[in-house]
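In this view, the complex is presented without one of its protein chains, the others remaining in place.
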Amino acid sequence: MKQTVKMFAGARDAVDCREIEMSLPEGATVGQLRELLHLQYPQLRQWPTFRIAVDQRYVADDFILLGKEELAYIPPVSGG
Amino acid sequence: MKQTVKMFAGARDAVDCREIEMSLPEGATVGQLRELLHLQYPQLRQWPTFRIAVDQRYVADDFILLGKEELAYIPPVSGG
Amino acid sequence: MIHLTENTIEPLEVLAAVQSPLAGAVVLFLGTTRQFTDGRQTVQLSYDCYLGMAESQLTELKNAAMENWQLTACCIVHRLGDVGIGQVSVAVAVSSVHRQAAFAAGEWLMDQIKISVPIWKQEHWTDGRRDWIHPQNEPPPSSEDRIHVE
Partner (left out) sequence: MIHLTENTIEPLEVLAAVQSPLAGAVVLFLGTTRQFTDGRQTVQLSYDCYLGMAESQLTELKNAAMENWQLTACCIVHRLGDVGIGQVSVAVAVSSVHRQAAFAAGEWLMDQIKISVPIWKQEHWTDGRRDWIHPQNEPPPSSEDRIHVE
């Protein structure tokens, strides 16, 4: 299945795109998405503590993706 | 020696006066002043934690008075 | 800046006294007159004050906070006289490079003001009664402050 992942701030600059498209096996977990992201975009490895948001919430790595979720790559935040 | 003691808030109401005059032995300490205050004005005993300010500073009970200090009776404060 | 005033406290002026391009954090505390205390209703407050001593105590507290938390600036304003419901009776503003210092200093200043600055509040209740507030539940600052009279 194909899913887009929103990118922000330094991560957006690193991939030079507001969204990236990922091909995931059916029933992939967020943990698998994390590994694939770092394989396909080595420049993202500079943020080992990044999080994935699924439908605008942080989820654990064992969260199973169905293919219709809104996904976002969240590098360490710096609001305030 | 005679010294006046400024009174504030509930203590002023209790003695019904902005200042009271106390007769103190020469070289009296603040501790002696405290005891005399409670003897002459039993209505002040309702504030066992009152403090005496000498020249606008809190001092210890062994502070010796020379007779020219500005004295004030400070009942528990409630600013803020 | 230390200021004791019978006029309305303007939060923007208190903030302006501490804002600086060197600071990353500003904490402003406002004490406001509450309508209810333990179920009783207040009409207004009046504040009494030992003016010269209150000013020097506040200045000492400000200097201690400035030094201890390396503040950029500090401003304390306390209202005197009559203060209506919802109005500001005290404003403490501090600015610092990082936020932790600003929060810690602001809270410490308020704690100290309530312990040591000679200002007193009188509650005017809806039933017409007035009570000077002299909190007894806090321990005295040192044992010398206790006196035992037979």
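Note that the chains take the letters A, B and C in the order they are written out, and that residue 1 is the start of every chain.
Convention: a contact is a pair of C-beta atoms (placed from the backbone, for glycine too) under 8 Å apart; a residue touches a chain by one contact, two chains touch by 3 or more.
This one's a predicted model, so the numbers in the text were calculated from it and none came from an experiment.
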{"item": "Partner chains on view for the chain not depicted", "value": "A, C"}
{"item": "Touching residues (missing chain, whole complex) on chain A", "value": "6, 8-10, 12-13, 31, 34-35, 38-39, 45, 47-51, 53, 56-58, 60-62, 72, 74-80"}
{"item": "Residues from chain C at the interface with the omitted partner, ascending", "value": "11-12, 15, 19-36, 85-86, 95, 97, 99-100, 102-103, 106-107, 110"}
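One rule holds for everything that comes next: only the chains that are shown with their structure count from here on.
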{"item": "Residue numbers of chain A (touch at least two other chains)", "value": "none"}
{"item": "Of all residues in chain C, the ones touching two or more other chains", "value": "none"}
